[in-house]
Every structure is written in C-alpha cells, then in structure tokens.
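A single protein chain has been omitted; all remaining protein chains appear in their positions.
Now for chain A:
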Amino acid sequence: MSQERIKVLLAKKKIDVHGRGSKLIARELRDAGMEVVYFRFGVAEEIAEAALQEDVDVVAVSIMTSGQMQVARELVPALKARGMTDVLVIMGGIIPEVDFEPLRELGVHRCFPPGLPGGVVADYIRENVGTASLA
C-alpha cells in the first residue's frame, strides 16, 4: 500500500451547506500526495456505490449541518454489503467530541474536529490505510 497512491473519496451531503472545510481538506490531502475524489451525495447508499466504483482506499465524510449518526448507520452496512470491508472510514467537521465513540462503535474508524491541519488527517490515513477492517 505504501508504494501506491492512496485514493480518498471525500463525500459531503448535497444539502450540507458551507463547503469551506471539506474543500480545504481535499486540497490538503492532495498536497500530501493523495488522490482525492470530491463527491456530493443524496443518501448514504450513494457513497458506498461511488466508493466501489472509484475503488478507493479511504471514505471520508464531511459534516457541517448535522446528520453524522444517520450517515454512519447507513454507510457502514452499505460498504460491507459491497464487500468493501478493508476501506478506512473517517469523518470530520462539526461533530461533537462526545459522538466520536458512538460513531466508532458504528464502524467509523476515526473522527476529526474542524480546523486541524490537513497533514494530521493525512498522517492518520497513511498509518492506518490497509490495516482497517469493517468486519
């Protein structure tokens, strides 16, 4: 994995307003040498479908105007149903810290607060991609 370019699907709900944070992360992950597909979805099922088609290593979901639990509850089973059990799933944005653990229990490997240097996220991805499991 370390030899290849890491491919990230950065997904944000169509109706989730303000794209500043997600677009910054897209750029910063690209700066870190990753390939980023930026994608606006309607329902979580579409993320899983896009992840499959794009054959990504990482699914990252950006949240601004809530809905993180609902997305996680649908996204993780949808990825599993497509056999994508080794994809790394992360979330970031306006998500309360107290939701990080419940989201982890739903299968989201890691959540990030807003405003972090993108390098922190990139480092986490590099260290964990290929070792994650949704099983």
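Note that in this section a contact is a pair of C-beta atoms (placed from the backbone, for glycine too) under 8 Å apart; a residue touches a chain by one contact, two chains touch by 3 or more; residues count from 1.
Definition applied: contacts and distances are computed from a predicted model.
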{"item": "Undepicted complex member, UniProt protein name, chosen from \"Quinol oxidase subunit 3\", \"Acyl-CoA mutase large subunit family protein\", \"Autoinducer 2 import system permease protein LsrD\" or \"Extracellular solute-binding protein\"", "value": "\"Acyl-CoA mutase large subunit family protein\""}
{"item": "Positions on chain A contacted by the hidden chain, ascending", "value": "13-20, 23-24, 27-28, 38, 40, 42-43, 65-71, 94-98, 113-115, 117-119"}
